[in-house]
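So that we are looking at the same thing, I have put the structure below in structure tokens.
Of the protein chains in this complex, all but one are displayed in their positions.
Read from first to last, the chains carry the letters A, B and C; within each, the first residue is number 1.
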Amino acid sequence: MGDLKIKIGDMQLKNPVMVASGTFGYGEEYAQLVDLNKLGAIVTKSITLKPRAGNNQPRLWETASGLLNSIGLQNVGLKTFIEEKLPYLQKYDTGIIVSIAGETVDEYEKLAQALKKEKFDALEINISCPNVRTAKRMLFAQDPELARQVIRKVRRYYKKTVIVKLTPNVTDIGLIAKACEKAGADAIAVVNTFNGMAVDLKKGVPVFKNIVAGLCGPAIKPLALYKVYETSQAVRIPVIGMGGIMNFHDGLEYILCGASAIAVGAGNFIDPQIPVKIIKDMELYLRENHLGKISRLVGSLKC
Amino acid sequence: MGDLKIKIGDMQLKNPVMVASGTFGYGEEYAQLVDLNKLGAIVTKSITLKPRAGNNQPRLWETASGLLNSIGLQNVGLKTFIEEKLPYLQKYDTGIIVSIAGETVDEYEKLAQALKKEKFDALEINISCPNVRTAKRMLFAQDPELARQVIRKVRRYYKKTVIVKLTPNVTDIGLIAKACEKAGADAIAVVNTFNGMAVDLKKGVPVFKNIVAGLCGPAIKPLALYKVYETSQAVRIPVIGMGGIMNFHDGLEYILCGASAIAVGAGNFIDPQIPVKIIKDMELYLRENHLGKISRLVGSLKC
Amino acid sequence: MFQDKCRILANEPICGNFYRLVLESKSIAAAAVPGQFLNIRVEQGTDFLLRRPLSIHEIKKNSVSIIYKTVGRGTGKLSLKKPKESLDVIGPLGKGYTLSDGKAVLVGGGTGVASLKFLAADLINKQQAAVVVMIGARTREEVLCGNEFSELGCKVEICTEDGTLGFKGMVTSLLKQYLSVMGAHPRVVYACGPMPMLKEVGRLTSHFRIPCEVSLEEHMGCGVGACMGCVVPARNGGYLRVCKDGPVFDAREVAL
Partner (left out) sequence: MFQDKCRILANEPICGNFYRLVLESKSIAAAAVPGQFLNIRVEQGTDFLLRRPLSIHEIKKNSVSIIYKTVGRGTGKLSLKKPKESLDVIGPLGKGYTLSDGKAVLVGGGTGVASLKFLAADLINKQQAAVVVMIGARTREEVLCGNEFSELGCKVEICTEDGTLGFKGMVTSLLKQYLSVMGAHPRVVYACGPMPMLKEVGRLTSHFRIPCEVSLEEHMGCGVGACMGCVVPARNGGYLRVCKDGPVFDAREVAL
């Protein structure tokens, strides 16, 4: 029997296959189609201090093998999340990773403070959402110093596992990842969506009100894979890889490139069985190849 | 009759549809399939001072709606280019844009110097090829100061139209584009390929010997389009847009986002008729919509 | 809610660019209620990435059928599928119509007519309701399901914009005329069709103080309420999910 168990920070997971933030709601939405108990971990939609209504329509746009989204972080807000959504997830035997997002360092700090006593496995700091218009165009994840500030503040309150989710929209993701590692992050999640756009030619306007939206799906896999490789080369802490994963083979590519765990995002929309299938195929693969532990494959790419 | 004529620097083109560097050889390879006289311009394969053998196999890898390449700038070198390839192109009634690439500022300077007396329409400085391993990992196009140095030197010798081709693999392409504009570039070509990779799972090795390769094709269209938009917002000089253009609609999206001209790259492999079809459809579109000049549409996106 | 590999029992053009697709699925047929939809994966591979949401038009014991119009790449591809091939289907999804007894008016435009058939069947068979159906189309070739409604025992009113069949004009003009007649007062109006039609139906029913349910469309990611991609503005601020809180909404809930 293959051993799929992995450890990220203090978090022990029964397998390295997660569902990515924003693509799996708060878990319950998929419970009728997917056995949540099988998943390594569920990363929740990013939570903000106050409920967020999100962006105007349109929010989704299909592209060649990809999906542009501009949800704008619509979520129930911290209070409802703790009172209604978290208890639901806690009923399942799966890792719970709570994703948080803020517009200021202060907001991240407050979120960490409020969540520190709640029962879940890890906090994922989303400092890379391209779909929220803030005063400055820069994301926290585009500047090592800004990233560091957020992580330091969160770390002060939150002592369990902290994952930082980075944007691929940077010249050198290794640089940012290193800054996060130094600031105390336990793991790096790579990638959030790539900046993209589309045009509504009939009206001569951008499809999305914010102009920019985030591209995900199979189209970005070669790009995201390289970002994961770069990140894992730059840091010692575990990397969680994602971007266009549709099957076990895709996932294995990420693991070889240095991902200790992988997450399925848009793939859930196309086929909600993908994460569970990957877990099954992963087990089979380990067994057939007498590999023992999945962790042995992490970063095993021969270059 | 729609007027497709455009001007970039001193270069007058009969239409704004080009074929992108590296995807159309030196023109002659496609002459049996495509009427070269119809094209707005042909951008040659990037030329280096000495002939280059290029990278080991594999050099190409198909991905979801995309193509990774790692050619490594195989080209005939400056001398053969001037003696054999350029004269061939000069027989046609189409714009000729000579792309040059170097590993040092000095090489670009020498190329510009050697080409300054030759008869063609514009020089495209490729400072963004991801497939050449140099000592430093950084590309000229990833640093405003490095980009500036190259352009200054080239400008000193080459007085006709200078186009700078940028990489999308940067945090803020507007910043780099502005530096190029200031340094004297007449136009910016966006984008070269996105950094990506693939894994050969059977062997557990990266598909490409250099690990990284460049992604192009429809997969990148939403990303490249946004880079073109960002660039055109940042500079006053014309922008030449490319990335996954497969038909007139794709091209028109680029034009609305600020591209004065567009280039077809990988699209030529899939269907060599794409550039000519785009030109035909563009003419039709102008006529049917009584728009007069294509130049009126440049940057006409209503935001 | 199930995810099933459904065998195609039939996939045929009916008129204009409209097709009827019949899918084998006991479980979906047993669970479905009028107004719900299926989310169909048109192709394996990554070129048609997202599933296409399509309303349930009719159920039989072992099958579910839909009526779709070929408007783009996905529906175009769908129309090429042959019987015996299989499709990956998730459904039934969403919140359907609230069945009411008494007199009901069903207003449908374009493909919106299709989902009203399932509703009419249930209203008549389960609620013994008296059903008037108003079918709007651009032209006579695009009038959908007229006979099917008649056979169910509905009173059918047809409207074409070009006057080639039935009443000439918009289906909403017909509705207005109908509601203006003294005593016509139906217990409820159900509407499914393009947004401008729904807007006007909402306005009219609000004016005549008649409860109204509308079925909405939005581009979808997940189809199950997880991604927040398919939202419509709620009347009281915020957004509602078409896939989960709808596609059928009380007309007063949503900002039409």
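Everything that follows uses one rule, which is that a contact is a pair of C-beta atoms (placed from the backbone, for glycine too) under 8 Å apart; a residue touches a chain by one contact, two chains touch by 3 or more.
Everything quoted here is computed from the prediction, not taken from an experiment.
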| item | value |
| --- | --- |
| Touch partners, limited to displayed chains, of the chain removed from view | A, B, C |
| Contact partner of the left-out chain, one of B:4, B:18 or B:71 | B:71 |
| Among B:112, B:246, B:262 or B:279, the residue in touch with the chain that has been omitted | B:246 |
| Given B:270, B:284 or B:303, the one touching the chain that is not displayed | B:270 |
| Chain B residues touching the omitted chain (full complex) | 22-25, 29-30, 32-33, 45, 51, 53-54, 57-62, 64-67, 69, 71, 74-75, 217-219, 246, 266, 268-273 |
| Positions on chain C where the hidden chain makes contact | 43, 45-47, 73 |
| Absent chain, residues of chain A that touch it | 64-65 |
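Just so it is clear, only the chains that are shown with their structure count from here on.
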| item | value |
| --- | --- |
| Chain contact topology (line, ring, star, complete or other) | complete |
| Best-connected chain pair, where connection means C-beta pairs in contact | A-B |
| Euclidean distance of C-alpha centroids - chain A vs chain C, Å | 36 |
| Centre distance in Å when chain B and chain C are each reduced to the mean of their C-alpha atoms | 48 |
| Multi-chain contact residues (two or more partners), chain C | 46-47 |
| For chain A, residues that touch 2 or more chains besides their own | 64-66, 217-219 |
